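Just one protein chain is left out here, and the rest sit where they should.
For clarity, chains are labelled A, B and C in written order, and residue numbers in each chain start from 1.
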Amino acid sequence: MEKVTIEYRVPYADTDMMGVVYYANYLVMFERARNELMRRCGYSYAECEKEGFALPVTHAECDYRASARYDDVLEISAWVQSMKGVRIEIACEARRKGEEKALARGYTRHAFIDLASFRPCPPPARFAAAMSAGGLQ
Amino acid sequence: MEKVTIEYRVPYADTDMMGVVYYANYLVMFERARNELMRRCGYSYAECEKEGFALPVTHAECDYRASARYDDVLEISAWVQSMKGVRIEIACEARRKGEEKALARGYTRHAFIDLASFRPCPPPARFAAAMSAGGLQ
Amino acid sequence: MEKVTIEYRVPYADTDMMGVVYYANYLVMFERARNELMRRCGYSYAECEKEGFALPVTHAECDYRASARYDDVLEISAWVQSMKGVRIEIACEARRKGEEKALARGYTRHAFIDLASFRPCPPPARFAAAMSAGGLQ
Partner (left out) sequence: MEKVTIEYRVPYADTDMMGVVYYANYLVMFERARNELMRRCGYSYAECEKEGFALPVTHAECDYRASARYDDVLEISAWVQSMKGVRIEIACEARRKGEEKALARGYTRHAFIDLASFRPCPPPARFAAAMSAGGLQ
C-alpha cells in the first residue's frame, strides 16, 4: 500500500507555551497529508465534494511520542489503512525530516456521505477506481 | 455608545512558545465579542445569515500592548465604532479581568452583503433598528 | 466519579466550509474542560506547572457522532477515566446545551513529567490528594 508524504514547516502559531506543537494541530497536519493522498491518486477531496460526496471524520486518534518544535521541517505521511463498505481509514505519521522516528502517529476514520441526503453511501466509483489504480487499496 | 463585554479564559491552545497568546488568536476573541454584541442587541449574526445577509471582514487591525497568558480570565469588549452606508466598524479590546489596562485593542471593518448576490447592501432593517434601540449606534 | 461541565459558545472560527465545527477543534474544547476539572478539584494545571510538573498528552482519541454548529452553546464535560502510575486518562464529551446526545466523545491520556528532567514521575502529592478529596478518583 502506497504512502504519500508532504513536507510541512512548523510556524510559531502551531506551538504552545511548552515550546512544542500543540496536540490538536497534528490533526490539521494529518488533514494536509490526507488531501495530498487523494489528489495524487487522481481524485482530490475538492473534486469529491463537487461531485456531491463528502468524507466527514467519524473517529480520530493519535499517539504522541516526541515533540515537534518551531521551524522543524516535518514529513507527514498518509496512507489508506482500510476500506470497507462506506468506511475508509487513513493512517498518518509525522516525522522530523530525515529522521526515522515517528513524532506522532494516528489515523482518522471517515464515512462517505451523499451531500444531497447527508446519508452514508458507497465510495464514488471514481474514488474506488483511483485508489486501485494508485495501488492505494 | 454601549459596550458589550464577555469573559474568556485562555486555554493552552491559544499560547505560543513565547508563553503568551499568539497574535492571530486575538482576532478570534474579537469575533466572540462581536457575536455577543449582535446577540445582545437582539439580532444575532446567526439570524442575520438566516435572513440572507452576511458581514464579512474587509479590514482588521490590532495593537498589542501587553501579553495575555495561559489561564488568564480576559474581558473582551466590543462596541460599534462607526456605521455608514454598507459599512460598520466594530472596536474590540481585551483586558485581564479586573484590570484597566488594555492588552490588545483593535477593530474590524465589515460590509453588509446580500447572500443571494454576494454584493454589498445596506444593513438589514432589523439590524439598524436593533442597533438604535440598544443605544449601540 | 465526578464530572465537571463548562459551557462554550461556538464561534465562526471553529467552523469549516461544511458548516460544522472542524474536527481538531474538539480537542481544544476538551482541553478547556480538562483545565476546569483540575481547577475545580483545587489544583489547576497552571499551579501544576508552577510546581514543576507537566501533563503532556500522549494519546488522544475522539468519536464524532453529530455536528456542532456556529453559535451553538455546548456543554463540555470532563472526568477522570483512570489513574495508574504516572498515567492519567481524562474523558470528555460535548453536547448541545440541554440535550442528552453526545456530539463528540473521547479521551486524552497524559503522563506526569518532572519539568526539571522532562522524565515521567508520579502525580504530585497535591494532585492526588485533590483528586481524592474531590471524589474525582
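Here is the rule we use: contacts are C-beta pairs under 8 Å (C-beta built on N, C-alpha and C of every residue); 3 or more make two chains touch, one makes a residue touch a chain.
In this text, all values refer to a predicted model and were calculated from it rather than measured experimentally.
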It is residues of chain C that touch the chain not shown, namely 12-13, 15-20, 22, 24, 69-70
Across the whole complex, the chain not displayed is touched by chain A residues 9, 11-13, 28, 31-32, 35, 44-46, 70-71
On chain B, the omitted chain is touched by residues 18, 23-25, 27-28, 31, 54, 56-65, 108
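We adopt the following convention: only the chains that are shown with their structure count from here on.
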Greatest Cα-centre separation from chain B belongs to chain A
When centres are defined as mean Cα positions, the distance from chain A to chain C in whole Å is 24
Whole-Å distance, C-alpha centre of chain B to that of chain C, is 27
Among chain B residues, those touching two or more other chains are 12-13, 70
